[in-house]
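The structure follows.
All protein chains but one are shown in place.
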Amino acid sequence: VTRANPTGAPLVAVVGPGADATDDLCALAAQVGRLLAERGAVLLTGGLGGVMAAAAEGARDGGGLAIGLLPGTDRAAGNADNTVAIATGLGQARNALIVRAADAMISVGGSWGTLSEIALCRRSGKPVVCLRGWRVLDGAGKPVPLDEAATPEQAIELLASALRWAPAAD
Amino acid sequence: VTRANPTGAPLVAVVGPGADATDDLCALAAQVGRLLAERGAVLLTGGLGGVMAAAAEGARDGGGLAIGLLPGTDRAAGNADNTVAIATGLGQARNALIVRAADAMISVGGSWGTLSEIALCRRSGKPVVCLRGWRVLDGAGKPVPLDEAATPEQAIELLASALRWAPAAD
Amino acid sequence: VTRANPTGAPLVAVVGPGADATDDLCALAAQVGRLLAERGAVLLTGGLGGVMAAAAEGARDGGGLAIGLLPGTDRAAGNADNTVAIATGLGQARNALIVRAADAMISVGGSWGTLSEIALCRRSGKPVVCLRGWRVLDGAGKPVPLDEAATPEQAIELLASALRWAPAAD
Partner (left out) sequence: VTRANPTGAPLVAVVGPGADATDDLCALAAQVGRLLAERGAVLLTGGLGGVMAAAAEGARDGGGLAIGLLPGTDRAAGNADNTVAIATGLGQARNALIVRAADAMISVGGSWGTLSEIALCRRSGKPVVCLRGWRVLDGAGKPVPLDEAATPEQAIELLASALRWAPAAD
C-alpha cells in the first residue's frame, strides 16, 4: 500500500547515472529505494532511467512515493515507476533543484552529473552518502573525505544517523 | 485511500491567493481539489496557504496526491495537506515551474501572482480555466477571452474537455 | 561611447512582444532604450526580437549596455544589439529572472508573456510603467491601477520618480 500521509517524512534524493548505469548499480539503487520507502522516506530522483528508474522501482516495491524532477519539458520522458513526474524544463539546473528540495542524498555510482549533485549537496551542508562513486582529491593530492557506504543497508544507516532519523514505526 | 499508481494521471495546477484568500475562495478551491482527486488527477500547487492549502485539503479528502512547489528553501513553510512539499528556492520563478510541470490549470480568485501564472499558462498554450478571477482588456479596451467557470464542477468539465480527459474508472 | 563603469547604475527591464510586435511599438521601445542609456541605466531584456531588439538597438545608440536573458540554450538566437546575451535555458522561467534582476520595468505593448512579467513585477513590489499595454479588471470589474505612460519620455519620468533616480551627470 502507498502510505496515505508522508507529510513530515524525510525527502531523500537518490542520484546516479542514467542510461549507461550498469546492472550492478541498478540493483544497488533498487535496494536503496526499497529501504528508504520501508523507512517512510519519500524518494526524489532526476526521474529518468538507470539508477533513477531502479530507485523509483524500489520505492514502489517498498510502498513509497517516488517524485521525479525531469530536466526536460516532456513528462513522458520519465520512467514508469515515478509516482509523479515533474517536467521542470530547467535542464541541468534541475540538479540544483533536487539538492535544494532534498533533506539528504545517496549517490549510486559516478558520472559528471552525479558529481555535480554530490558537490552541490556538500556545498549546502546536507548529508550525502556515496555508494560506488568517484573520489575527490584536493590540490595537494589528499583525499577530500566523503561518507562512503559499502552496501545499501549501510548507506541507509549512515543517512539515518546524519538525519537523526528513527525508523518508521510498523 | 491514496491511489497507488497515478503514473499517467493528469497533473493539474490549482493557483490562487495565499494568506489573503477569502473563505469563499477557499471553499471553492477545496471543492476543485476534491473533484480533481476523485477524477484521478494529481494536484500541483504553490504549496502555501489560502487557495493552495484549501485545494490540497480537498485533494486529500478525495484520496489524491497534492504536490506543493514552494518558493522558498524551507519545506516547513508548506501547508499540512501537501502530500509532498518541494522547496524550490526559486522565489517567484517557481510560478513558471508550476505552469511548466502542469498539463492544465484552474485559477481560483485573483492576485498578481495568480495573474502571472494565468499569463504564463496562456503563453504556453496549455488550458487554463478561471473561477472568480481578474479579467484582461487589450490595448483597444476589448476583453481578452479567458475560459471562465461559474462553479467548481463547471471548471472541471471545461478542463476535462480541453484535455480530452475521460473520467477515472471506478 | 560605451560607459566604462555602470556599477551602481539602475538595471531597467524593457519587456514586450517579440516577433509580432508592430513597427509602432518597436519605435517606442527604441526610444525608451535610448533614453534609458542616456540617463546611465543598464538595459535588461528577454534578448529576442521585436520590442526586445528595438530597445537594445536604442540602448546601443544611446551609448549604453543591453543585457539579453534568452529563454533558450543558444546564444545565437539573441538579437544583434545585445551587448551580452545570456542563454539561460530556463524557458519562460527566464521572465521571472528578468523581474528579479531588474530594479524596475517598462512594458511596451501587450502579450501573455509581457503580462506575466508585469504581474511578477507588481507581485515583487518593483516599479513598472506601461506603454500601450493591456489593462486588468478585478473580480468586480473595476480597473486594477497600473502606471501608464503616453510617451517614452513620460515613461522614463515616471520610472525615475519611482526610483528616486536623478539624471546622470554629463
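First chain written, first letter: the chains are A, B and C, and each begins at residue 1.
One rule holds in what follows: a contact is a pair of C-beta atoms (placed from the backbone, for glycine too) under 8 Å apart; a residue touches a chain by one contact, two chains touch by 3 or more.
Worth saying up front: this structure is predicted, and the values here are computed from it rather than measured.
Asker: Which residue among A:A41, A:A54 or A:L97 touches the omitted chain?
Answerer: Of the listed residues, the one touching the omitted chain is A:L97.
Asker: Which of C:A27, C:I86 or C:V144 sits in contact with the chain that's absent?
Answerer: Residue touching the absent chain, from the options given: C:I86.
Asker: List every residue of subunit A that touches the chain not included in the displayed model.
Answerer: 90-93, 95-97, 99-100, 109-113, 115-117, 119-120, 122-124, 132-139, 141, 144
Asker: List every residue of subunit B that touches the chain not included in the displayed model.
Answerer: 73, 89-91, 93
Asker: Kindly note down the residues of subunit C that lie in touch with the hidden chain.
Answerer: 1-7, 11, 42, 44, 65, 67, 69, 73, 75, 80-90, 97, 100-101, 103
Here, only the chains that are shown with their structure count from here on.
Asker: Between 0 and 180 degrees and rounded to the nearest 5, what angle rotates subunit B's CA atoms onto those of subunit C?
Answerer: Between subunit B and subunit C, the superposition angle is 180 degrees.
Asker: So the centre of each chain is just the mean of its C-alpha atoms; given that, what is the distance between subunit B and subunit C in Å?
Answerer: Computed from C-alpha means, the inter-chain centre distance equals 30 Å.
Asker: Could you tell me the distance, in whole angstrom, between the mean C-alpha positions of subunit A and subunit C?
Answerer: Computed from C-alpha means, the inter-chain centre distance equals 41 Å.
Asker: If a residue has to touch 2 or more other chains to count, which residues of subunit A qualify?
Answerer: Where subunit A meets two or more other chains at a single residue, that happens at 73, 89-90.
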